[in-house]
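Removed: one protein chain of the complex. Kept in place: all other protein chains.
Residue numbering begins at 1 within each chain, and the chains themselves are lettered A, B and C in the order written.
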Amino acid sequence: MVDFQLMPTTGAGRRLVALAEDHASDFATRADQHDREGSFPFENVQAMQESKFAAAYVPEELGGLGVESAYDVALGINRLARGCPSTAIAINMHLVVTLGIRRQWLQAKEGGDSQGAALREALLQQVAAGTLITSILGSEAGTDVFHPFVEATACDEGWLLNGRKIFGTLSPVSNIFFVSCRTKSDNGYDGSLAVVPRGTPGMEIKDDWDAMGMRGSGSNDVVFTDCRIPKGSLVGRTPWGVSDAGRLAGQLSGNTGLVAAFLGIAETARDAIVELVKSRRKGGPEGPTLAANPSIQTTIAQIEVDLSACRAMFERTARSAEAYLAERREEEYDMRELHEFMKSFQCMKWFVNRKAIEIVDRALTASGGAGYLSKSQLSRLYRDVRAGPFMQPWSPNEAFEYIGRVALGLEPAAAN
Amino acid sequence: MVDFQLMPTTGAGRRLVALAEDHASDFATRADQHDREGSFPFENVQAMQESKFAAAYVPEELGGLGVESAYDVALGINRLARGCPSTAIAINMHLVVTLGIRRQWLQAKEGGDSQGAALREALLQQVAAGTLITSILGSEAGTDVFHPFVEATACDEGWLLNGRKIFGTLSPVSNIFFVSCRTKSDNGYDGSLAVVPRGTPGMEIKDDWDAMGMRGSGSNDVVFTDCRIPKGSLVGRTPWGVSDAGRLAGQLSGNTGLVAAFLGIAETARDAIVELVKSRRKGGPEGPTLAANPSIQTTIAQIEVDLSACRAMFERTARSAEAYLAERREEEYDMRELHEFMKSFQCMKWFVNRKAIEIVDRALTASGGAGYLSKSQLSRLYRDVRAGPFMQPWSPNEAFEYIGRVALGLEPAAAN
Amino acid sequence: MVDFQLMPTTGAGRRLVALAEDHASDFATRADQHDREGSFPFENVQAMQESKFAAAYVPEELGGLGVESAYDVALGINRLARGCPSTAIAINMHLVVTLGIRRQWLQAKEGGDSQGAALREALLQQVAAGTLITSILGSEAGTDVFHPFVEATACDEGWLLNGRKIFGTLSPVSNIFFVSCRTKSDNGYDGSLAVVPRGTPGMEIKDDWDAMGMRGSGSNDVVFTDCRIPKGSLVGRTPWGVSDAGRLAGQLSGNTGLVAAFLGIAETARDAIVELVKSRRKGGPEGPTLAANPSIQTTIAQIEVDLSACRAMFERTARSAEAYLAERREEEYDMRELHEFMKSFQCMKWFVNRKAIEIVDRALTASGGAGYLSKSQLSRLYRDVRAGPFMQPWSPNEAFEYIGRVALGLEPAAAN
Partner (left out) sequence: MVDFQLMPTTGAGRRLVALAEDHASDFATRADQHDREGSFPFENVQAMQESKFAAAYVPEELGGLGVESAYDVALGINRLARGCPSTAIAINMHLVVTLGIRRQWLQAKEGGDSQGAALREALLQQVAAGTLITSILGSEAGTDVFHPFVEATACDEGWLLNGRKIFGTLSPVSNIFFVSCRTKSDNGYDGSLAVVPRGTPGMEIKDDWDAMGMRGSGSNDVVFTDCRIPKGSLVGRTPWGVSDAGRLAGQLSGNTGLVAAFLGIAETARDAIVELVKSRRKGGPEGPTLAANPSIQTTIAQIEVDLSACRAMFERTARSAEAYLAERREEEYDMRELHEFMKSFQCMKWFVNRKAIEIVDRALTASGGAGYLSKSQLSRLYRDVRAGPFMQPWSPNEAFEYIGRVALGLEPAAAN
């Protein structure tokens, strides 16, 4: 049987994807229940800690799976999402961070920074041991990810954090949080990143995630009220509201997995509707299957076209960005080129997310009403898949201006 | 202020629409709760019994509101749906039936059939008294509305009904059910209609409606197991699988209200998102409103275009069909002409339902994520509005073939 | 046979539309030839002068057809366009102007301005005599219609006009040109209108119209080089770049005919493709017609949906604007309300023009290649219909911002 699904590019990647497929079969059995209850899939995360899926990026010598390709890891997320989309986007938050830590570890080793290397090595070993899970807090109400309002103000022993983050995916189990924030500077603000361990007084993880879909992702609000962290826990320092090469590069690698998850939803919907129309009959047990209806065939064909386009665009965009990043050291990145790749990524992100929504919608149409019922997986997928375009950066409200301006050689920052 | 919403065409219609707007304000306060709980809005139905909204079609001399225009009643449904879509489509099931009863009453009177007239008059008075609510059971799994599998077999004192209906909207409170069914004939089946009062042994109204949206519509399964009804309770007799003029005419009038409900959802979503982007600011209390973003303006403009098209198409289609039907007696109907109007209706139904989905989707986009949260009305509207295309007849799986064949002068029956 | 085409609303309108249908039958025989040669249809214009179609708006007592409804005249244009789109949009330029003259005549009479009334009355009588044809020159390269660059500078005996107009539709036969221009003022410019008779020295009507479609519309460039006109030939004076109530009202009435022309193209394409697929067979003379192909049926159905939507939207929008304008005197117009109607008109204009393009495109698809050949009328319609969205104001590059801003209660002028 010819199979056009996306395939990993490395040996370690192939093992990861096989593992993801096993997990997905298991997670699928509970996905509807977590959706109904709005409950976080603690047991899924635990299974991925035990299987080392959560240590995908950790080198083998440090106890992980040693996957080096972000593309391959994204395909692991893709497979997970076929079973449980909420779990897939939740664990992606963790994997993105571990990718960054591994990168810093390699750079520190290469640059002779033994202390920095040791620190990252210890972190990666903890991840391998399954005890550490990290999460990113970027979004806030009323602003974009480049202009955090959460503020760190200097105090005697370090910093006091105040503010509120939203969409804190994976927060129910995360041990460490990376919190984008700002600090006052002479003429405005600087942007920074606060590292906050779970349980730090002043950080409250709400249990308030309640959305139309992705109900198991634990994307709670996290509130900081005079949350005190040590001086060294504030890392990085960039002009507020401005992206830099490292950040752009990180988004290119890290956010790929998110798009892969929504592609996985579309793939599941496609398989489900093909199965449904091939088995359901009209006019009784002797009647023709729904598949014999030319209108249904056309709907399936439209799904095929879009799915085929999504896979191709995902593959070409993600792999070309990965190749570009792999061939250069961070200091060699060219902002203009990174924006070209980010433009390309934004084209792909919008296209795949939008087409994934359309694919599920068409599946619903072909189901003739059956897919609208809560007992149908399609009714969950229809709600889950709608989250895709909101994933940052950029939402459709900003993406087109960004893409257009880069294509026209204009300063992309206007979108901010 | 210029207002482009659809307006009723008669005095009684204007009173009905004003009443509907009052109801909608009230129903809106509980719509989210019924959605969350999947509960039937008993109190809403009771309010409409008391206000006589449920007796819209009952002549004033029999105690009703005396609305004669199905177009105006559809606008009443439109307004209700702005408050609570589930309630709107539920009560529409009842109104459709009362429209038919009034028509038969007028025909009986005109034709000198005093017994038939008296029977209908009594029914209409009961409706006016608020004690009678009726419902239609047409849909079944695995077949279309023209080929019911529910079967009536002759027995000593009448008929035994067996089979299962789905999508029994309004069933939690309906006092009488009109059940489409079939009876064996010499060379196959005849189609017929069984009238079954609530509480008849052998009819079980399930409490199993659980869908992605329209969660308050009480669209339960209704199961018939040797359900015995008197000989006279089986009315009408047509070839099975074939539509006739009366039925086509009934669908033209009756289903208009259903489309109007989905238009109402779109209107609410439009108002909600305009309000949201005019009040939310980006970058803090001093920042610009979201409305200042050209991308948001474009999204709002697309909503305006589609909403404007929906309203115009609804008005022209519904009013031209109403005029055609009003100018003729039932025996003057021409099947070819009725199919032309039904083609036009199907174009409108598909267009409005689809555009309503797109309008809510665009509103969600413009909300930038806020609308995805359960606490936002938009997240409910997004689910409710998706039910539109499944309303019978036809779902999109059949509608295009029907429209195309009528337009091409081919026999429309092929879709069956 | 049920017919859903748009119908005129007055007796005079019905006569005009019947006349237009006669003209269209005739014009259709030469439309392809004018297209091929890029030649102006002088004989069509002459026929409309003789039949008094060109005097549609001239009161009967002054020798015209006495049509008062701009909606009805737009339907006349709609019918003409079914035969020859180029002729339809060309004569519309003339009709728009005569509508304005009649309006001014009525206002002058009502206001007791006997001199003004006499002047307009003479003009209208000339129009009725068929000797006078007028045209508007609004568009220029590099600016929008609200900011003309053509400039009138005061000279001894009047004004000198300099600049270049484009898209001078009807210019090959127009006797008088209304030229939007600007004059220097203390702090910038004022907007004005110059009335220039054909043959005025310094006005050169190029013979350079050569476009993809609408090749018979004579939309030449018109160049002004020290073109001297008398003092009184510069009429009106408004702030440059700003619309006013009279202008908005004029556009609401006058541009309706342009949209109606593109609707007419879509209607012709629809009829042509239905005819084609019903007569062509596949697989030899015994084979089925193309109409039997479910895919073709679906394409025809999509055309039906869109055509139905276009007609409804055109009718509702144009008639509600006409009613609003008819009920008020010019000084009672409210700018905010006019913008609401213009927003509604822009929604309709964009929708109808875009859907008309799609309808012709679908017809081409259903033709299976036959429609791509030059000998097929469809290949001309495909090119003609694409002109629609460029008609001013607004092109799609500005329309969405305008619509969105009005809908959001923001100052609409930002689009300029």
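Observations, loosely collected:
Quick note on the criterion: contacts are C-beta pairs under 8 Å (C-beta built on N, C-alpha and C of every residue); 3 or more make two chains touch, one makes a residue touch a chain.
All of these numbers come straight from a predicted model, not from anything done at the bench.
Contact with the omitted chain, checked across C:P41, C:P389 or C:P412, is made by C:P389. Within the set A:R15, A:K343 or A:R383, the residue that contacts the chain not displayed is A:K343. Counting over the whole complex, chain A has residues 1-2, 4, 274, 277-278, 291-292, 294, 296-305, 308-309, 311-313, 315-317, 320, 324, 337, 340-341, 343-344, 347-348, 350-351, 399-405, 407-410 touching the chain that is not drawn.
Counting over the whole complex, chain C has residues 139, 141-144, 147, 149, 167, 210-213, 280-284, 287, 290, 293-296, 299, 357, 361, 364-366, 368-370, 372-375, 379, 382-383, 386-387, 389-390, 395-398, 400-401 touching the chain that is not drawn. Residues touching the missing chain, restricted to chain B, are 294-295, 298 (touch as defined at the top).
Rule of thumb we're sticking to: only the chains that are shown with their structure count from here on.
Nearest to the overall CA centre, using the mean of each chain's CA atoms, is chain B. As for how the two copies chain A and chain B face one another, over half of their interface residue numbers coincide. Separation between the centroids of chain A and chain C, computed from CA atoms only, is 52 Å.
The mean-CA centres of chain A and chain B are about 41 angstrom from one another, to the nearest whole unit.
Listed for chain B are residues 294, 296, 299, 400-401, each touching two or more other chains.
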